[in-house]
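Written below as structure tokens is the structure these notes are about.
Removed: one protein chain of the complex. Kept in place: all other protein chains.
Take a look at subunit A:
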């Protein structure tokens, strides 16, 4: 049985309030024995979980857990089933994911769970920063999970993942580039203050709209309200919930955040994340690249 949906008023306006939980909702559940709920921390910083985490939560490392060590791809169904089972998760478990950097990697992990069709995966609104800034409990104790039985379920990339050829076929359709304005225009090949990523070409995929991911978050790291998000993506960009949309960034983590916003908070029917993103597109032979500031 999945955990109950967080009934908070803030979440009620979103298209899918069942995909998000508040810090208070989670805190209330830490006191209960909760075999219906497992909490995962997924961070950019690989050591952050070890410095302290939400009591009872498990670490899920994007780099060493979710990526295949050889192919540039995610783990296969067997390995994924192991990762879940090791953390006491079965197919009926509600998985709440949180992390650093306004949930970049948490959203990415949730998106990977979606590829495997995990039925109930939710984000903690505001992520690690919101929890810590409210002075809520943290621990260094690593929990010992009850053994779980997770089925080997084949990954289905077709619905929410786009590959390079999908993007080529989609040219002329709606695309959202969530990187910084300098990366979009082609002045930078990496985020401001970040190391050079080494793409051969700077710029963006022709026709993409520029909506940096952080515009979807408030200063406290939580998502903006439904009305505010609607204003940005529908009002300003003219995106409609029945549009076929592809989102991308540099390696697919920031665009997972925007994928979550469009799919679960605004209720878009068909959003795919291009996780190859600029590190692939900017290095690919014979793909078109556009430069210059966004047209509005």
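Keep this in mind: a contact is a pair of C-beta atoms (placed from the backbone, for glycine too) under 8 Å apart; a residue touches a chain by one contact, two chains touch by 3 or more; residues count from 1.
What we mean here is this: contacts and distances are computed from a predicted model.
Missing chain, UniProt protein name: "Cysteine desulfuration protein SufE", from among "Putative ferredoxin reductase", "Cysteine desulfuration protein SufE", "Cytochrome" or "Rhodanese domain-containing protein". Residue-wise, the contact with the chain that is not shown comes from A:45, picked out of A:13, A:45 or A:290. Contact with the omitted chain, checked across A:6, A:41, A:100 or A:120, is made by A:100.
Touching residues on subunit A toward the chain that is not drawn are 44-48, 50-51, 63-64, 100, 193-197.
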